[in-house]
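Down below is the structure, laid out as structure tokens.
A single protein chain has been omitted; all remaining protein chains appear in their positions.
Let's turn to subunit A:
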Amino acid sequence: MAACIGKISFAHLSKIQSINICNRSPLLHCQRCVQTAGVTDVAQVKNRKPIIFPKKKKRDELTVLKCLAATVQRDSTAPDYMFIDDPHLYPVIANEKKIYTLAKSSGRKAARYFVDRLPGIFSTNMFNEEASVPGIPDLMPKKIKYEHFDPSETALIERIDMRNVRDAIDMYNEIQDQELELSQETKISLLNLLAYYNSNDPPEEKTPEDMRYLFEKRSFNKTWKDNGPAVKVFNDLNEKTSEAYCAMIRGMTKYLEVEKAFELYEEMKDKGLQAEVDVRTYNGLIDVMRQYPADQEEQWTIIMDLLQSMKESGVQPNVQTFMSVLHFLKGVMTRFREQKVFFVLNEMKAINIEPTLGIYANLLQLIYNDHSRNPEHPFLPQLMDYIQGKDFDLTSKDDIHFFVAAMKVCDLYLHDKDLAFRVDALLHSKDNYKFMIDFFAESTYCNIFLTLICQFEHIDKIMEVYHRLTPNVWSPTFSVYYDILGAIDLYDAYHYLPALWSDFIVFRIITGPKHAQLMIPFFQLVSKKKHPEELQQKFVDTILWVINRWEENIQLNGSFVLTSGVLVGELIKVSLNANQVDLAWKILMMYTKHKRRFTEQISEEAVTMLLDEFIKEKDLDKTTICLKLMSTESFPSLAKYKKQLRELDMTDLEKVVTS
């Protein structure tokens, strides 16, 4: 074997000769070596592809952190990072999660209040040193420190740059009073500011905790200030340029002053400024089309006109444009929008715009809402093939609705559990979980997901998903538990019931006033048959827990007081199944003692089962009480028992039976 020693000088040649360097990497061959090598070697070398070194990638300072972040996933066994990881302090039920999150947020706001009120203390650190290097602006008090106070253009620009709308309006009024000159540029930037914020100060920044719960909803009320400062500045303009018009139209469409916005648009057209309208203005106009006073046909014609004029003036539409068109289509009649949805999608494809998740969410709602016509439209399965494994950016509010919309379609229209798991896999791939900002979207998603798989999936898989999601990600509702109990009934998976019972207690579902709603189906399921001894003992423990709490609450006038006779009947049946006759008797006694509180009658089957037990034991007193109860409740099987007892010849019972 030939060792390539081309340009490299090795100290111990004899050792190296035995190693075939060439064999490992063909690039290390020098020319001489290739010539002297054997024929097979040359053939091998020629067959191998040369190694192509990848080009150096451009990396920013966050690349390493992003790379590291991609290696970790949300740990569903631990509470959210927002909460304190301590048994006393982490929340379990949904309401607690909300209260704790917002409590933390308001704590932050309280601190912010002091920081902003006392800039003297908080503008430096504790030793009067200048703030940290490099400084963190978020940790500094928000102090408004102007350099210019006299009315002048520089003072106005200063206020506009700081986005202090009220101060800017005051300064503008002072300038107007003193009749000072203002440049066109400054006026336009002032107009932009006023129109964007509707002449109000910018809203307070939300803390990350607020984002989870106080997600803004789309408002449909007009809030634009007629004859407000923005209109005044616009009227004061000497020369009304296209920029000024656009700023006004954008502001008006944002705050739903629809008719005036279109009037201004017409005015622009008349002045020949049509070509200078920008894409954001067009988007705004299309977005408010639903509020425009005209019938649907006319509204659609106006949208088409707007799109046509965009094309004529060479304005490239963006994702928001199509989103606005879809928003319009969501509000119109199904008959009207039939073909138009796909028209929008094709148009996006034609101009090479990649749809966002928000677009897909709107499409899903539009296509499947009309479920009487196309209940099994193949759009979602095809879409999942297309977007599988991709990651998306969070660009608009509609994006967060995609996963809920997709899961809804899987559940209501397609009834497809495999597709649902694919949607779930997409949610958990890459960093797509960022779309679950909104807490309500997250819990709705989980509810629908569980409801769907409870219908079609095996119980083991259902419980696996259930344990993955609860209690840290999601707190289940009543309806989901009904579905899970149904699935347990279907697959006879009674061994899951004790765990489910402890979850009822953890989620405080059965300790509230509506406890009977879930306890009745639970114990109905348990009482269906006799279970193995170990499992049966666990059910007896749950009954003891119920009885103890019942007794406590009756004494303390608490909320956990049984009022359903059916439930009491089920409890008796379960205890009889476990051969706990004394326990069943105790429950019956509690029922007869507090009979006035009950709204429903005790079930006949439970009493007869107990009676059978006593007849077998020949317990005279208890049989008598049971028979008395049966006669007061007027159960139809009383006659049968009378006959049976006569045959048994329990003479002492004759009196009771005949009475």
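As a working rule, a contact is a pair of C-beta atoms (placed from the backbone, for glycine too) under 8 Å apart; a residue touches a chain by one contact, two chains touch by 3 or more; residues count from 1.
By our rule, contacts and distances are computed from a predicted model.
J.: Have a look at "Bardet-Biedl syndrome 12 protein isoform X1", "DNA repair protein RAD51 homolog 3", "GTP-binding protein RAB5" or "MRPS24" and point out the UniProt protein name belonging to the hidden chain.
T.: Going by its UniProt entry, the chain not pictured is "MRPS24".
J.: Please pick, from A:Cys67, A:Ile84 or A:Ala499, the residue that touches the omitted chain in the full complex.
T.: Answer from the full complex: A:Ile84 touches the omitted chain.
J.: Among A:Ser106, A:Asn200 or A:Thr334, choose the residue that contacts the chain missing from this document, as touch is defined above.
T.: In the complete complex, the chain left out is touched by residue A:Ser106.
J.: In the complete complex, which positions of subunit A touch the hidden chain?
T.: Touch with the absent chain occurs at residues 84, 86-89, 91, 96, 99-101, 103-108, 110-112, 114-115, 121-122, 125-127, 131-132, 135-136, 139-141, 209.
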